[in-house]
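Excluded from the complex is one protein chain; the other protein chains are retained at their positions.
And then chain A:
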Amino acid sequence: MQFMLLFSRQGKLRLQKWYVPLSDKEKKKITRELVQTVLARKPKMCSFLEWRDLKIVYKRYASLYFCCAIEDQDNELITLEIIHRYVELLDKYFGSVCELDIIFNFEKAYFILDEFLLGGEVQETSKKNVLKAIEQADLLQEKTETMYHSKIFIGFKKAY
């Protein structure tokens, strides 16, 4: 996968994950053009389109568009599955996720994505494992916060 974008129906970006090195200007340009192209698609059209030299796979969930750019040799149908799996993970984590959750907790959305995909490839196929990993990280964060605030320094323990 080259990149994944999440954006609202008004074209506002909610998440952007780039797996290829591009300048800020290029990213903005690509985002703008791609958002326009996808938003212009009619509801009954198929989820795949060709754009520049990439294949774009997108799916709309409620008010959010999930849009991935894959390479020529990648399997489009499995990308649809990847998108769906990510939505399921978000759903499990936030409990009936909606766009507002992703807006107000965008860092969490990134963290979940980073446990599911790595370097553009699927790293963990088990939903359970992904969610467990996030839980552990959240737990560690809480622990260090309380420790920090109580100004006690204890050696870190293994979290897993």
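Here is the rule we go by: contacts are C-beta pairs under 8 Å (C-beta built on N, C-alpha and C of every residue); 3 or more make two chains touch, one makes a residue touch a chain; residues count from 1.
Keep this in mind: contacts and distances are computed from a predicted model.
S.K.: Pick, from "Cytosolic iron-sulfur assembly component 2B", "Desumoylating isopeptidase 1", "Vacuolar protein sorting-associated protein 16 homolog" or "AP-1 complex subunit gamma", the protein name that UniProt gives for the chain of this complex that is not shown.
M.R.: For the chain not displayed, UniProt's protein name is "AP-1 complex subunit gamma".
S.K.: Kindly note down the residues of chain A that lie in touch with the hidden chain.
M.R.: Where chain A meets the chain not shown: residues 12-19, 21-23, 28, 42, 44-50, 73, 75-78, 80-82, 85, 103-104, 106-107, 110-111, 114-115, 118-119, 121-129, 133, 136-137, 140-141, 144-145, 148, 156, 158-160.
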